[in-house]
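With one protein chain withheld, the remaining protein chains of the complex are depicted in position.
Chain naming follows the written order as A, B and C, and within any one chain the residues start at number 1.
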């Protein structure tokens, strides 16, 4: 399946664009997404942390992703 | 000696005026002042506390008062 | 209205206090955090309706005690600027009685110093408030 992956902060810099189409196996989980990203973009391993938000909620690794989900990469936040 | 006694808050209400001339023995202490006031104005004994400031500093009971001192009665403060 | 920049850091006034002016007084390019405490007049106390509050101040000593609080806070925390403004006179419900603002390089100290300042102010600064009810009035904290 194809998902739309949105990235902010340093995650956007690493990926090179705000939004990208990203190919994942059907019924892939958030954990699967992170593994594939670590393979495709080795710079992610240098980050303090990387979280995934699905439909504006922080998602756990075992959450299954659907093609229509809003999937967003959340590098370490630093608001305030 | 005669001192000028200034009163605020409920102390002013008990004494009945902002400033009054008050007769004390020469070299009277703050403690002596409080004893005489308790005798002359029994309502003071109902207060949570009564402190004396001499020249804009809180004074201890053994501090000796001079006639030219600025002596002020400080009932329980409640600013803020 | 007074020019914002001309307010002193330690201040007692019969005129309405200005939160923005107090904040501007403590702003600092090398501080990341400002904590501000604002005390306002509540419309009730222990279930009784309050009509207004009258504040009386022994100004000369109150300013000295407020300066002392600022000095003590500086000894305890790395404060850049601290401002303490207190109102006196007759205050309506909702009006501001006190504003304390503290700027520090990091935020934790600003909270601690600001709380220390208001806690100490309520113990040491010779200012008194009288609660005016519809059927009477009472000096706050005067009686046990």
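The working rule: a residue touches a chain if its C-beta (ideal position, glycine included) is under 8 Å from a C-beta of that chain, and two chains touch if they have at least 3 such contacts.
A quick note: this is a predicted structure, and the numbers were derived from the prediction, not measured.
*Asks:* In the intact complex, which of the depicted chains does the undisplayed chain touch?
*Replies:* Taking every chain of the complex into account, the missing one touches A, C.
*Asks:* Can you tell me which of C:20, C:75 or C:134 touches the chain that was removed from the display?
*Replies:* C:20
*Asks:* Which candidate, C:52, C:74 or C:107, sits in contact with the chain we can't see?
*Replies:* C:107
*Asks:* From the listed residues C:29, C:75 or C:134, report the one that touches the chain absent from this view.
*Replies:* The one listed residue touching the chain not shown is C:29.
*Asks:* What chain A residues would touch the chain not displayed?
*Replies:* 6, 8-10, 13, 46-48, 53, 56-58, 72, 74-80
*Asks:* May I ask you to list the residues on chain C that touch the chain which is not drawn?
*Replies:* Counting over the whole complex, chain C touches the hidden chain at residues 19-20, 23, 27-44, 93-94, 105, 107-108, 110-111, 114-115, 118.
Here is the rule we use: only the chains that are shown with their structure count from here on.
*Asks:* Can you work out the whole-Å distance between the CA centroids of chain B and chain C?
*Replies:* Taking the average C-alpha coordinate of chain B and of chain C, the gap between them is 26 Å.
*Asks:* Would you kindly tell me how far, in whole Å, the mean C-alpha position of chain B lies from that of chain A?
*Replies:* One centre to the other, that is 72 Å.
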